[in-house]
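All protein chains but one are shown at their positions in the complex.
The block that comes next holds chain A.
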């Protein structure tokens, strides 16, 4: 059968053809995030098979010795057909890996699929290891990890060192995603330093920079009316960081949220204050995507313009979406990553 079609239908986490709407809907027998839950580490770095979907998401902004900017993505998704772990081939846990490399003029991406239960993909806590096939994010401690992925036209092998604390979004990691109360557990490690080797068909490049790690799990993070999201993770000169998203409801602005992260890791949540307005769009296949944004968070004096390093950072994967490095100018200078879904 058509594997793509199969997977599209397969992964409730990554939705049907019309976009990420599949993230909405009912959770069925799966567990739901509860407020006032205390996340516990390192245990919560691991997988939560009782929840339907989960992801470990790392994006990095790097430069080569000449100062040329690069972006890296490493993502592991878990999507459960049933709220349990199973043994061997019968496991209902499906795993999906996405990896990408972006420069100003190229965007390389690839994916892997696997099922749990046989050792081909999974996440363990001590020592920490998240893997699918030969892709892995692993280390004795979560604060010092190796990161590797490979595809037909690229491979990378990186070292991550945490330079700050974990930050818990929303209410101590309970992150509300809609006015109706849909929520997920969501925390980040935005303070990773990253360095290592990127291998391209034309040769190896040594890169250094900073990386942002997200871990999020839920069973129904979107409401049925929400059609996609625009998600920003930005690092400013001076050390402050901003994570902001808007969950669109059709053409409407929808639900917005932002975490302001001070250089020491203190987090201030803002519901409804964050605003992102498209300034310029580009057409990629069937999708019309904003690649330059006006972003505001008045409470923190943020009035910036966010522009894609490469407007064509389209991951034609399962499912397709836009994910790429951005450059920040305006009230704050800096860089980061932008993810846009549901524009198909």
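A few remarks follow.
One rule holds for everything that comes next: a residue touches a chain if its C-beta (ideal position, glycine included) is under 8 Å from a C-beta of that chain, and two chains touch if they have at least 3 such contacts; residues count from 1.
Here is the rule we go by: contacts and distances are computed from a predicted model.
According to its UniProt record, the chain left out of view corresponds to "ABC transport system permease protein" among "DNA-binding protein", "ABC transport system permease protein", "Pyruvate dehydrogenase E1 component subunit beta" or "Amino acid/amide ABC transporter membrane protein 2, HAAT family". Of the candidate positions A:85, A:133, A:161 or A:193, contact with the unshown chain belongs to A:133. The missing chain, though absent from the display, is touched by one residue of A:47, A:76, A:123 or A:155; that residue is A:155. Touch with the chain that is not drawn comes from one residue among A:60, A:114 or A:306, which is A:114.
Touch with the hidden chain on the side of chain A covers residues 1-3, 5-7, 9-11, 81-82, 88-90, 92, 94, 110, 113-115, 118-120, 131, 133-134, 150-155, 199, 201.
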